[in-house]
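Mind having a look at this structure? Questions to follow.
One chain of protein is taken out of this complex; the other chains stay put.
Chains here go by letter, A, B and C, matching the order in which they are written, and residues are numbered from 1 within each.
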Amino acid sequence: MATQKKTGNLKELYKKLVIEHARKPQNFGCMELHSDSSKGVNPLCGDKIKIYILQEKGHISKISFEGVGCAISIASASLLTETLKNQSVAQAKKYAKNFIMIMNSNHESSENKKKFNNRDLETLMAVKDFPTRIKCATLCWQTFLSAIEGKDIVVTTE
Amino acid sequence: MATQKKTGNLKELYKKLVIEHARKPQNFGCMELHSDSSKGVNPLCGDKIKIYILQEKGHISKISFEGVGCAISIASASLLTETLKNQSVAQAKKYAKNFIMIMNSNHESSENKKKFNNRDLETLMAVKDFPTRIKCATLCWQTFLSAIEGKDIVVTTE
Amino acid sequence: MNNKNEINQVKNSMESFRSDFPVIDQLINNKKLVYLDSAASSQMPNQVINEVSRYHSNDHANVHRGIHSLSHRATETFENTRKNVSEFINSKNTNEIIFTSGTTESINLVAQSYCRPRLKKNKKILISHLEHHSNIVPWQIVCEQTGGSLDVAPINQDGEIITEKLIDMIDSSVVLIAISHVSNALGSLTEVKNIIEAAHSKGVPVLIDGAQAISHIKVDVLDLDADFYAFSGHKMHAPTGIGILYGKEELLEAMPPYKSGGDMISEVTFSATTYNDLPYKFEAGTPNISGVAGLGAAINYIREIGIDNITVHENSLLDYMTSELQDVDGIRLIGTASKKVGVQSFLLKDIHSHDIGTILDHQGIAIRTGHHCAMPVMEFYGISGTARASLSIYNNHEDIDHFIKGLDKVITIFN
Partner (left out) sequence: MNNKNEINQVKNSMESFRSDFPVIDQLINNKKLVYLDSAASSQMPNQVINEVSRYHSNDHANVHRGIHSLSHRATETFENTRKNVSEFINSKNTNEIIFTSGTTESINLVAQSYCRPRLKKNKKILISHLEHHSNIVPWQIVCEQTGGSLDVAPINQDGEIITEKLIDMIDSSVVLIAISHVSNALGSLTEVKNIIEAAHSKGVPVLIDGAQAISHIKVDVLDLDADFYAFSGHKMHAPTGIGILYGKEELLEAMPPYKSGGDMISEVTFSATTYNDLPYKFEAGTPNISGVAGLGAAINYIREIGIDNITVHENSLLDYMTSELQDVDGIRLIGTASKKVGVQSFLLKDIHSHDIGTILDHQGIAIRTGHHCAMPVMEFYGISGTARASLSIYNNHEDIDHFIKGLDKVITIFN
């Protein structure tokens, strides 16, 4: 009989904060007036997300998203908007790259843990223990980067 | 270690008569004046054969073949021409069908053995013990049937 | 036939088959695996796994082109399976069985080789709204290539093709009808025999996508009078990478080759190349020999159990599963056709199917979530995906009880 490494803790994955953000996402909806936007899809599960950004003087003055997805992807997008709002563009990019890097980094090396410097975002750390769900958490961050860097492509997670 | 049923006796397969017919095939060559002809190929090994027939009054008055092939296929074609020459068309067809049937019949059921009523043809019986070579022996007979039945197709052995 | 006694008898005998499937017998997240994803890919019994190993360890060689003993043995394994498939689906001739890499390739072959030369402006392909992407995109592409158009027959809220409407849409502009025997997203059983009869009365040939039917119900291509029938080994307890296209001899004869290369030719010169006979014309290159060996063993296995017994067993399980699901608080069943095979899709409150999937997986329960490669079906119901539990020979009532209990945890976490 084959066995397998146990995956992460379910209660950690679906913390109250995550469920709340998934149920009532912040900054949800289309923003007619925006300087940048981008669309992201996960072709294998059909999740779709669109991010809208209003840049003013090198800062992100407004940011919103719309789309469909699982609790993890909606909560991640909701947290993204909360985290990046009012940040400088440079700072926000760094944040996004760091988030994606940490999420995709080797599961074993624990030095990478807890490096978001943001208590709310920290709750998404548990996703790392559920490898099939990492893309759910990173899709919106990749879409954000594509929007802010003005790339006219649809981001897909593979 | 896997083992396998031994195949037939090599000396039976390559009897003197077979080698002689392969070396010096009878009725070999193109026959300009013919009433029927047909081409046969074995696409997997590249053997090709062409059979020419001259029918007169319901009899096969002349018959020849040309082509390239292994000892078995050339000997079989050579023996075919010797056997069918001067036979009635009906008789020749029966002969060919019988030959093909016996060659393809179940290897085990020995009742089928020695039913050619022709000592020379009998030597080809050994081919039945070499399943990969049965097509070599039957190609010319199938080609003969196709010629005599006026089918305008290239016979292939599969 | 479906009286209780009989069902119980079948149930007991099916239980003994379960132990033939090694994958089923494992712990996932410290829980016994409950595998409810056979519609995506079915598991293999030891008989199949061992046949592949046996072939690899004893008989492997390239087929067809060899005179030596190993090559002969490999060729025999290969061609005997072709006969076996032919008998299994009751095709008239063995050379009507073409080995492909899967249902997807079988359908692509027909799209490119049968339809491409026949399609043009004002000619169409007729499909239905419940098709798998593999039975949509190849037709879209060939329509784009030729200027033909794609017509889509509607489905009703239960997820059934509306047979009369589809039949109404058939006229002489239709080059081919391509519909699935059983829907992978919804489980609906299509009335293929009626449709084929109606199509033939108007001179239109029909391709049946049988991927979801072949291991669940008796398929008889002669009785159906199907023109093409496509299916995959991995949905019938054989390995991946092997598929089958059945086609009527006269149709296949008239079609140009799809792929080209070794084995499918009769003679090659730089000025002209002539093609080999059926079925080799469509089998270019070295085929998936061990996949075919495994397919043969899988068919023998299904025959041993008896396809009718399988149908009885799975139908009874599906009835049980569906009625248990209906009692779950906040459930919405998607796909409620009156005749169904082995599959139930559902939504649970406002919980996304991936979250359901993860929470069930944590309890060792494997279901599929998302669009199931049937986005138009999702769009029809105005949803982005479903959770789907699908059944096979090896499932039992206990599996379903675990599954239903697993859903409680989903609800708890999201409350």
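The working rule: a contact is a pair of C-beta atoms (placed from the backbone, for glycine too) under 8 Å apart; a residue touches a chain by one contact, two chains touch by 3 or more.
No experiment lies behind these values; they were computed from the predicted model shown.
A.B. asks: May I ask you to name the displayed chains that the omitted chain touches in the full complex?
C.D. replies: A, B, C
A.B. asks: Which listed residue (C:Ser91, C:Thr104, C:Ser345 or C:Ser392) would be found touching the missing chain in the intact complex?
C.D. replies: C:Thr104
A.B. asks: Which is it among C:Ser71, C:Thr146 or C:Ser215 that touches the chain not included here?
C.D. replies: Counting the whole complex, the residue in contact with the absent chain is C:Ser71.
A.B. asks: So which of C:Tyr35, C:Phe228 or C:Tyr301 would be touching the chain we can't see?
C.D. replies: Within the whole complex, the residue contacting the unshown chain is C:Tyr35.
A.B. asks: Which subunit A residues touch the hidden chain?
C.D. replies: Counting over the whole complex, subunit A touches the hidden chain at residues 2, 4, 7, 41, 43-45, 131-133, 154, 156, 158.
A.B. asks: Which residue numbers on subunit C touch the omitted chain?
C.D. replies: Where subunit C meets the chain not shown: residues 22-23, 26, 28-29, 33, 35, 37, 40-41, 43-44, 48-49, 52-53, 56-62, 65-71, 101-105, 107-108, 132-138, 140-141, 150, 152, 232, 234, 239-243, 257, 259-265, 267-270, 273, 284-291, 354, 357-358, 360-361, 365-370, 372-373, 375-376, 379.
A.B. asks: Touching the absent chain: which residues on subunit B qualify?
C.D. replies: So the residues of subunit B touching the missing chain come out as 1-4, 6-7, 10-11, 13-14, 19, 23, 44-48, 68-72, 74, 130, 132-133, 136.
Heads up, the rule we're going with is that only the chains that are shown with their structure count from here on.
A.B. asks: On a C-alpha centroid basis, what's the spacing between subunit B and subunit C, in Å?
C.D. replies: The answer is 44 Å.
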